[in-house]
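Shown next, in structure tokens, is the structure this report addresses.
For this view, one protein chain was removed and the others were kept in their places.
Coming up: chain A.
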Amino acid sequence: MSTVIPKKRLASGLTVTQKVFVRSRNGGATKVVSEHYLRDDIPCYSKACTRCPEIVKPDANNQYPNFVLSDSPVYAEKYGHHYVVLDTNIVLLAIDLLENKDAFCDVIVPQTVLEEVRNRSFPIYTRLRALCKSDEKRFAVFHNEFSEDTFVSRLLNETINDRNDRAIRRCCDYFQKHLNQHRDKKVKQINVVFVCNDKKNRDAAAGAGIMADSLVDYVTNLPNGEDLLDFVPNMEDGPSFSHKKETKFPDYYTTARLMGGIKNGTLYQGSINISSYNFLEGTISVPSFKKPLIIMGRENLNRSFNGDQVVVELLPKSKWKTPSNEIVEEENMDANDNAEDGDSPNEIISDKERLFLLKEAQKASSEESSTRIQPTAKIVGITKRSWRFYVGQISENSVAKDSRTSNAARNCFVILMDRSLPKIRIRTRKAGELLGQRIVVAVDSWPSTSKYPEGHFVKSLGAIESVQAETEALLLEHSVEYKPFSKKVLECLPKEGHDWKVPTKLDGDEFIKKRKDFRDKLVCSIDPPGCVDIDDALHAKQLPDGNWEVGVHIADVTNFVKPNTPLDAEGAYRGTSVYLVDKRIDMLPELLGTDLCSLKPYVDRFAFSVIWTLDNDANIIDTNFHKSIIRSREAFSYERAQLRIDDASQQDDLTKGMRALLDLSIKLKQQRLDAGALNLASPEVKVHMDSETADPGEVEIKKLLATNSLVEEFMLLANISVAKKIYDAFPQTAMLRRHAAPPATNFEVLNEMLRVRKNMSISLDSSKALADSLDRCVDPQDPYFNTLLRIMATRCMMAAEYFPSGMFSYGEFRHYGLASEIYTHFTSPIRRYCDVVAHRQLAAAIGYESLDFSHRDKDKMELICKNINKRHRNAQFAGRASIEYYVGQVMKNNNNDTQEGYIIKVFSNGIVVLVPKFGIEGLIKLEVLGDANSAKFDDENFSLSFKDQNGDAKTISVFEHVNVQIKSVLDPATSKRKAQLVLV
């Protein structure tokens, strides 16, 4: 490494130097030389500065930089008015604290730090960049590497890290001097404080006359430091936990060994899925094995979290296990762990756990039916953590009663709402105060010497069971973005707001000229009652030749949501609207969703129309797509539409059209079912809210009317037609949706249960065979059995997914459930982003406008799909969790109901019962059922025999019909109100 690199002054006030470093790749060393320009026009971004506003230059859009740093920053006794310069380690460890709005305003982020953060963790980098953008936090990035005054060259024998540290210190020094020299004389003295957790660096800074402090000391010295200390994450310098015990988790393999192992096939990589019934058992699906690999026991799970990307090593065949039949909950296993004194009283593996593992091992070896044994593995490395914010509450046991009022910092456990995750140990001063509240925590690390991961407190959501806290908690848990739309997004909306109207003159700009005027068609919309975001409307008209003209009109959202605007970016990020029982989290701002786009009756609206010519048997003769203008004649609810159709006295054209639609839809449905479309079921319920008190009233199973299926059939038809069209136009990047056929292994257990218990079977040869065999499985004694089976079959299915057409070959586009060759989502652009993309692609395909680059690029489309798939899944989970919460609340009001239930799963120490009436399922543990010791589990027959509480022998098995008493209880571990079931 040469140390003297020549600098050359350029005419334009720039200096150019060279950056030289040696890069190693595949064992060889390459010398990389790149130019590095140093400049004198990088501003300090301080409002107090008199010089920098003179020298700034505009960017490509002719925007001048914003001077964000306040001229009267926060005051602390020790530091005076000051700006903060951050070191890399602070950003990496305490990004949550930096995001806190009560501290860390007016912060300077040197470019060196920004780049180091970027190399270390991209998510944190993104968050840091977001901070720099926000106006309230006043973070400024100072490009010290490009500034003539602060650039430092690497010295002989100096490591990169030392050079970077020196560059950061130089930056602090520059700022201090710059501020002293160029500060507006009317402004008070402003100091620069360097916050860094590296003692060596701090000492060097102090030597150079720079004020430097560690994060903890800095926060303590702030005026509101007391409240903030809790947010300071655990780190080396900070108050840490003591780990006296020598027992520990096995260390992870080195990266080189992991990469080598994956390459030569001795190690496998995958994402781990921890059972929600048994926190000691995880599975990983690996392409080279037909069955998923089992990972059992805390030591083999080796500090992994549910969803982490992990690397596993196969155990010898003698240690292979069968999947556990037992319910194991962490709370029972380690209830007595003490948060305060490290891990001293217990080792990582407790005796109880050993017992469990022993039992499993015995079972595996004694098993005559060795077919159920599955390959078993242990985790040897974690490539990507799935850590995010977690919601939970402080475990009551971990906070000693007498110390609840004291203000000293203490360790305590946080039990997370997600049962498959371990408890997290945090250190807080407010343990007493936080008891009984839903809190958000972040995980910092999981050292191999600690039984539990360590984290820190982020914020409190409110009291447990309060509607607001629970709603926010479930949104956070499913990473649903629920913040109000930002100013930038709202600025993209039409200026006229609610007064915006469809232009009356249709010879305006070229785009309006291209629209068809369908205002004379008798269009109406049919939606659930109270629906305000009306996506779709329909019409039908008989043509002179006896065929039918049928039109589906979809809200023209892309007329308002243009690509590459903040509004579009926000929509793409949210991906979908989320429907909770009492609340809707919109994908697009309300003005669009419920007014300008919504196809409300009696007003003109822009629409995107699909017009078919159908013959009397509902065969498609012709399909056309138009951007259009429509005027809906009426907005019906499903029930009112049904009444109108059934009312023979109504003979106007609109009603006739609706009747025709209903007829055609029945034929369409039959065509679909003949092709093998599945008719699956899910225990969906709806919670009625009391309109005055907003208390949940009663629970009802969703009813289906013929008009529901009317709308559904035409939406499916529109989606299929659009999918074909955009695939023709964009064979590589069309936005499509597929549903893969379920692998036979998914149905193995269900089929086995059916064979043993009911002497029935379901066939998986094709979707048609599956549909037919499901129809055959009817129990004459039990009309609900067929629905139950459909519910269970649904759970064995694969999830449908969005994808750009270039990702799969045509044969794999198939939508299994709908038995359609090709499919997309087009009909709900107000609440799904996929539809927005499909709209744009269709508009380009019919030559209405040119397609934005991002929808023509395969990589960009893959990113969009990945995000909306994730959002879609999360939205579904959030919706279900919301129903679960409200059903719990309803139970609270009418306790001790006796209801019918069905056993859907049998464990050796408990059963799972589904109650159709409320759509809930619950676990009944053996201890509650009766005498645990006398129980015998027969896993061949999926049945459990035991003596109940009265001492009578009883045998129960899967699919059996039972009566259960439903009680609403607050789960002591997760503090979720759940329905507890008791067999009667």
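Definition applied: contacts are C-beta pairs under 8 Å (C-beta built on N, C-alpha and C of every residue); 3 or more make two chains touch, one makes a residue touch a chain; residues count from 1.
One rule holds in what follows: contacts and distances are computed from a predicted model.
Peer 1: Name the absent chain by its UniProt protein name; which of "Ribosomal RNA-processing protein 41", "Cytoplasmic tRNA 2-thiolation protein 1", "Mediator of RNA polymerase II transcription subunit 20" or "Elongator complex protein 6" is it?
Peer 2: Result for the unshown chain: "Ribosomal RNA-processing protein 41".
Peer 1: Check the options A:R129, A:K291 or A:K359 and report the residue that touches the missing chain.
Peer 2: A:R129
Peer 1: If the hidden chain were put back, which of A:D96, A:E145 or A:D198 would touch it?
Peer 2: Checking each option in A:D96, A:E145 or A:D198, the one touching the absent chain turns out to be A:E145.
Peer 1: For chain A, which residues reach the chain that was dropped from this view?
Peer 2: Residues of chain A in contact with the hidden chain: 8, 10, 12, 14, 16, 18, 30, 32-39, 42, 57, 59-61, 65, 115, 118-119, 122, 129, 132-133, 141, 143, 145-146, 564, 850, 852-854, 856.
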